[in-house]
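In this view, the complex is presented without one of its protein chains, the others remaining in place.
Showing chain A:
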Amino acid sequence: MSRPQSQAEYLARLVPPSVAGVNRRSLLAGAAGTGALLGTGLLAGCGDDSGSGGSSKDVSLGSNQSDPKPKDVLVKVTDGFKTSSGVQVAVNTVDHNTFQENINNYLQGKPDDVFTWFAGYRMRFFAQKGLASDISDVWGKLSGYSDAFKKASTGDDGKQYFVPASYYPWAVFYRKSVWQQYGYQVPTTLDQLTALSAQMKKDGLTPIAFADKDGWPAMGTFDILNLRINGYQFHIDLMAGKETWTSDKVKKVFDTWAGLLPLHQPDSLGRTWQEAAQSLQQKKSGMYLLGLFVGQQFSNEEQSDLDFFTFPEIDPAIGAKALDAPIDGYMMARKPKSEDNARKLLEYFGGKDAANITVKNDPATLVANGSADVSGYTALQKKAAELVGSATEIAQFLDRDTRPDFASTVIIPALQQFIKDPKDIGGLTSSIENQKKSIFTD
């Protein structure tokens, strides 16, 4: 359930891989693509053979960075690694979604030495199952990471299994020009947010853009409300199956959300996040709670008109310092073929040089390493980095903070049901709780 990084990717993923070939611009390109696929298959086969021969100058990297831009950046970073260490990196790029869907088989089969993954529950789960290797020694050599990042890279046994590379925060985005035109002020409490929304309605705007056709965007709303109402620790425990969904605390989250729903764009279950973002871009909506990637729906000239604020405080005792900021990074497989090189590669990925290359080449991402040279950041990037830097706790987004089966087969239908019928909160929470008990058995 990754975020589509661009409209093109979103459209492409509507078409299953089995028919994607038909969708190629021309048959020729398709044929060339097939040829290339066959070619890479053959090459990969050769690589395996020579790898077992024991080459110490190779390391393989399984990558889900299938979009042109991040793919290109990764190539630049691995080139940098080759220059500094002399080790050649064989990158196996797999479509982002396919990579995520096949991760179980991938890790239990013959995974690459190093692979891309996310921080969160799933990372800790793989570590616990022995599908990833302990890389605490690599962390001993890394510098420039805040404690929050180190905590996010640590497994249940207290060892590190993950090297963070980049991240993005979730916040409420708006257009500066619209807010100046009507003289809106950034709300810092829930009451101010409600009052502001009422004013926006009077001004003919949809207060909060909203879309949940794909099931995951509403998780962002649930996360932030739960973080604001019940705090980080409760949220994480709830995600880990330790708290009950029928508790009054969870009901209060849904109650608050039900109160806010009339301020959201209606008919959200048929809308994609791109369409909702465009309503913000077209100045039809006043604000939109989404990840930093919302900027993809804005043209280059409009980027400087985009601004955000963190979701306002609901309970003064909890504050407004926690937020969702999913972290992407790298892990090492359980039995890497060339372990020394894999550790070296991970150290390089976590180092300053790799971060600098990323900053220079990809304006859409924030690098995790704090010692990187971030003078190339845009104003929005700088502000986003400050926001995350000042956060007391960082959650990883619902589908990364809990079991994937629970997130996709229980939470998505439940949240969609809630959006459809916000009244029956009791029935909804007890249905979630029953299913949770059957899924979180161990």
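Assume a residue touches a chain if its C-beta (ideal position, glycine included) is under 8 Å from a C-beta of that chain, and two chains touch if they have at least 3 such contacts; residues count from 1.
Just so it is clear, contacts and distances are computed from a predicted model.
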{"item": "Among \"NADH-quinone oxidoreductase subunit F\", \"Cytochrome c550\", \"Fe-S cluster assembly protein SufD\" or \"Sugar ABC transporter permease\", the UniProt name of the subunit that does not appear here", "value": "\"Sugar ABC transporter permease\""}
{"item": "Residue among A:268, A:358 or A:396 that touches the chain left out of view", "value": "A:268"}
{"item": "Of A:78, A:153, A:166 or A:279, the residue in touch with the unshown chain", "value": "A:279"}
{"item": "Contact residue for the chain not shown (choose from A:82, A:213 or A:251)", "value": "A:213"}
{"item": "Contact residue for the chain not shown (choose from A:90, A:374 or A:439)", "value": "A:439"}
{"item": "Missing-partner contacts on chain A, residue numbers", "value": "1, 14-16, 18-19, 22-23, 100-101, 103-105, 108, 122, 129, 131, 213-215, 267-271, 275, 278-279, 404-405, 408-409, 412-414, 416-417, 420, 431, 434-435, 438-439, 441"}
